[in-house]
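A protein chain is absent from this complex, but the other protein chains hold their places.
Up next, subunit A:
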Amino acid sequence: MSSETSSTLPSSTSRLQRHADWAVYAVFIVMVLGAPLVIDDVFWLNRIAKYLVFGMLGIAIALSWGYAGILNLGQGLFFGLGAYMTAMSLKLMSATSLQQGSDKPVPDFMLWNAEPGAVTDLCCINKGSFLWIPFQSQWFGMAMSIVIPLIVAFVLSSSIFRLRVSGVYVAIITLALVLLVRLLLIDAQPITNGFNGLTDLGWLTIGGFEFDPYMVETYYVVAVSLTVVLLLGRWLVSTRAGLILQSTRDDPTRARYLGYDVAAYQIFFFTISAGIAGFAGLLYVVAAEFASPSFMDIGFSISMVVWAAVGGRNSLLGACIGAILINTVEATVSETEIFKEAWKLIIGGIFVLVVLYLPNGLAGIARDLLGRFERRRKGTPAETAPKAAE
């Protein structure tokens, strides 16, 4: 895959639009990084950190759905895998794993369910517990949070796209897969703690510094990660590979006849998107201190798509802002039970309306307004707006 950068975006975006685009990116990044200066309530800061993680999921969705035209209804699989890998490491670091009558860390739930007389060591407390041994290293767990989703996504997307399965079938396969893994995860109770998930986690520790989730430093870990992912994603879609990817989305047959290996581009971006979701899972565990099978519920995976759709599926930043916005509003109105239920009603309605009338979401509105402003300034006849992707 060529890494040759090209600054030429599709010709329908004008110079003004490009400048405005960068300005919005700059404002967003300044706001994300500057939030702790304005908000001094660590409780809210921790909440916002979680929503920034969801924003990262929005980016992952926009990358695969908006740019590659692949609707992945199982993004929760990669998020969940990422979360569990880090959570396993942090579980072994927590005090509850060390104070169970063994000098080596053993997760508390394994001890509760251990056969009488079993050796209280990770090697053999139950049949699968040896899988936990490498996770005693926090770095191993964190690396696996990204590597495992990458591998799973690569294998999955290779079989899907090499066999030229497309459109709604990809959505159904990914949906079935996330449900499948969720069931296996719950069934493997002895090593995953089943329905209860992994709780009581330790803190991420780097060089002796402990990242308490309710600390400004932890917020910055998430905020800086989001910024980096956002800019990398932005760069990736503007490369030659990114442009070819968009052409495969608009017309796979034509791209194939032009000599491009369509499947290779789809596999590459699907896998990258999964890696981002895995990374988001890692960060979520650091901020939220738990991992649960609910990350692999269908509802959660579809919610991610909702966030991206409301923010704008064709815009990485739009999808990211959509996720942050929806979750922040939800948290604000969910203080009272009755508003919480009413909010769900509203979000359902908003979603129907967005799909019907605003296929490009909030980012689409912004682009349209800018285009209108520009035309008025120039006095040129209406330029056709960038066409929406299916």
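The working rule: a residue touches a chain if its C-beta (ideal position, glycine included) is under 8 Å from a C-beta of that chain, and two chains touch if they have at least 3 such contacts; residues count from 1.
Here, contacts and distances are computed from a predicted model.
> What protein name does the UniProt record of the undisplayed chain give, "Luciferase-like domain-containing protein", "Urea ABC transporter permease subunit UrtB", "Biotin transport system ATP-binding protein" or "Sarcosine oxidase subunit delta"?
Cross-referencing UniProt, the chain left out corresponds to "Urea ABC transporter permease subunit UrtB".
> Thinking of the whole complex, not just what is shown, which of A:41, A:217, A:251 or A:341 touches the missing chain?
Considering the complete complex, A:341 is the one touching the chain left out.
> Just one of A:172, A:215, A:243 or A:331 touches the chain that is missing; which is it?
Missing-chain contact among the listed residues: A:172.
> Which of A:180, A:231, A:329 or A:369 sits in contact with the chain that's absent?
Per the contact definition at the top, the residue touching the missing chain is A:180.
> What is the set of subunit A residues that contact the non-displayed chain in the whole complex?
Against the left-out chain, subunit A lists 71, 159-160, 163, 165, 167-169, 171-173, 175-177, 179-180, 183-184, 186-187, 298-299, 302, 305-306, 309, 338, 341-342, 344-345, 347-352, 355-356, 359, 390.
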